[in-house]
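Let's look at chain A:
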Amino acid sequence: MSLVLTLIKRDLVLALRHGGSAWLPLGFFVIVSTVFGFSIGPDTALLGRLAPGLIWVAALLAVLISLDRMFQGDFEDGTLDLLRLSPMPLGNVVMAKIAAHWLSTGLPLIVATPLLALELSLPAHAFPILFLSLIIGTPSFSLIGAIGAALTVSLRRGGLIIPLLILPLYIPILIFGVSAVDAVLAGMSPWPHIKLLGATFLMAAVLGPVAGTAALKMAAD
Partner candidate 1 sequence: MMFLANPVRFLRLADTLLPWFRWGALLALALGLYFGLFASPPDYQQGDTVRIMYVHVPAATMGEGVFVFMAIASIVALVWKHPLADLAAKAAAPIGAGFTALALVTGSLWGEPMWGTWWVWDARLTSVLVQFFLYLGYMALWQAFEDPAKAAKASSILAIVGVINVPIIKFSVDWWNTLHQPSSIFRSGGPSIDASMLVPFFIMMIAYALYFGWIFLWRLKAEVLARRVQTRRLRMMEA
Partner candidate 2 sequence: MAAFLAMGGYAAYVWPAYAITFIVLLGLGWTAYRAVKRQESALERLDAKVEEGRE
């Protein structure tokens, strides 16, 4: 377990040290949400109704652009091979990388959400559910995203193909997340959608590491 934690810490330190590229997803999230706000204009009622979808899409895109960095750095400089040969199971390595990815990408997005929700005139009573939906949804994005990142790690321009592979799998998460917040806006219960979101998280928690590990093993051969 401590090996996993060490790996997570190492990845976080590396991400912070890389300065610009680590903040890119967050910056992208903020800018995209702002651009959405500009394009829809001053109708705050309309903006507020669209806000859940817009924020979720901005979060999804921000995670998507950061996925290719999950394994590629370590693959290229040989660290991944070293990790494979180490006594630590490759599955643990994958889970550590997913955790580090969420901590460096998903978590900052969640922290920035209140600012953007205000910017896009989301009614205040929907904030808590927006938070909850992103807290469950962004780890799911990292888990499923690991599959795409692992499948394409050996490709030189693999980052371009990741969205094509991963977006179809992200769509249910997006739909459930947005529906939960929309439900609150419509005065209905968000819990059926939150439960479905939770179910997709559980599936992602199994599928992501398993498929990601299989893909990494294949890439390294």
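Couple of notes before you dig in:
Rule of thumb we're sticking to: contacts are C-beta pairs under 8 Å (C-beta built on N, C-alpha and C of every residue); 3 or more make two chains touch, one makes a residue touch a chain; residues count from 1.
Here is how the candidates were picked: all candidates are chains of the complex that A comes from, given by their letters.
On a predicted model such as this, the values are computed, not experimentally measured, just so you know.
Although all of 1 or 2 belong to the complex, chain A touches just one of them, candidate 1. Taken in their complex, chain A has these residues touching candidate 1: 147, 151-152, 154-155, 158, 161, 164-165, 167-169, 171-172, 175, 203, 207, 211, 214-215, 218-219, 221.
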